[in-house]
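Note that one protein chain is taken out, while the other chains of the complex remain in position.
Showing chain A:
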Amino acid sequence: MIEFATLLERLAFTPSRNMKLALLKEYFTMAPDPDRGYALAAMAGSLSFAAAKPAMLRALAMERIDPELFAWSYDYVGDLAETVALIWQPESETHKSEAAPGLAEVVHTLDRLPKADVPDVLRRWLDACDASSRYALLKLITGSLRVGASARLAKTALAELASVAPDDIEEVWHGLKAPYGALFAWIEGKGPKPDAKDAPVFRPPMLAQPLENVDLAAFDPAEWRAEWKWDGIRVQLVSAPQGERVYTRTAEDIGKAFPDVLATMQDLGSRVVLDGELLVVRNDVVASFADLQQRLNRKSPTASMLRDLPAGIRLYDILFEDGEDLRPLPFDIRRQRLESWFARLNPPRMVLSDLIAFRNFEDLAKLRDSARSEGIEGLMLKKADSPYLPGRPRGPWWKWKREPLTVDAVVMYAQRGHGKRSSFYSDYTFGLWRTTDGKRELVPIGKAYSGFTDEELKFLDKWIRDHTTKRFGPVREVAHGLVLEIAFDAAQYSKRHKSGVALRFPRVARIRTDKPAEEADTLEAFIHAFL
């Protein structure tokens, strides 16, 4: 428990990904089996108990401390588990000499402990632990443990230890169970790669590189296929003997949020792995990303959401069919397999992503720029003979996004960044002019924290510090004197902002020191141009 608690504490305060990785690697190397396996389960979010309720913690603490002292302490600390962990005083020396329980011991004991016995066991454990282990224990036992490292990061750490790609871990992951003995054995070279044949495991997807600094003239149009790039979220639908899954491209299982898609997969009963785009589709029309966002924000949707925001899938590719791995086949062949599978089953909620016919890339470019409809981000170019390769290989697939939209906005507020940027004002809230009752004022339309170079960041930081008019904690309000050209992918109406609009993927395209703030764009012109 002590090693795990130390890791938790360190992860909670470390913003840097590389440091988290180093800490995880150290932990996975030093911690024994099966403790480390349960720690991994905790990171994957699959270790959760509800053995004790807050009232039980409070009652236990009250056996050792005066209620008034407890109340003052809780008031100061603000977190019940932390208060109890800090305030707890081991009863006697004999208890202190007892070793703190390991994480696995805690998990195994809780698995079969009758509710009535929990206080006794917990009291003994608390006596044997130090404050930081008590904190971890109490968080675990009340089901409120949060680990400052994602499952993906933990898998990356394991992959680095094993000198394999994170995707190799991903391929076997969803067929494994805590405490992952077989996985650790494989990683340490003491066992075979775990076999996941009947489990609905995730297959790392193939991603495209952005089409930049590439000479299209050298491409032979006959060797390339074009599809629309849809503005939804990329998903993998898996149906295997042991069940169905909906994964995001980062292996997150989002099936619970999309029971409509899962049900469709179950009804089909076809053993496949499909690659596609998840969208909200109403009467065959793709809805805005904002609509999809509403579904994504809900762990499990209400009946009315399922009715008003129905999920649909644009199918891009097929990876497996009845246990056969299609990934080594060329794109054209996989496309035929996808089309014939689709024709055979005619699956509801799904449509095939259209292949766009084109003679040359000039025509295609025109088509790309004319397509401003909801849900289209640009084009995908796929080489006709490309196998399905995990990761983001350069060459076979390209994403050819529309030129970004831009607006000239005025910086209004700035906030410090995180981690390496914590000494810089690197998050900027910007706004546009609006005239109400003859008064011209700025209204914020968004926030940007990327797109600039290190040099530009230094300039912006200094500008913010030199032009601060007010401070609210970490936020500074600045004089209205700096124009930023903001690039964004789409604009939409939004009730969350005072301006009534919101941007998708806003970033700083240019610092317009040449432009006076009064000449920045107006909200009216913005709405006219983009909405």
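By our rule, a residue touches a chain if its C-beta (ideal position, glycine included) is under 8 Å from a C-beta of that chain, and two chains touch if they have at least 3 such contacts; residues count from 1.
Going forward, contacts and distances are computed from a predicted model.
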Task = Choose one: "FAD-dependent oxidoreductase", "Ligase-associated DNA damage response exonuclease", "ABC transporter ATP-binding protein" or "Hemoglobin". The correct choice is the protein name in UniProt for the chain not shown.
result = "Ligase-associated DNA damage response exonuclease"
Query = Any idea which of A:Ala22, A:Val121 or A:Leu389 touches the chain not displayed?
reply = A:Ala22
Key: Where the unshown chain meets chain A, residue by residue   = 10, 12-16, 19, 22-23, 26, 65-66, 68-70, 72-73, 76-79, 82-83, 86-87, 89, 130-131, 420, 422-423
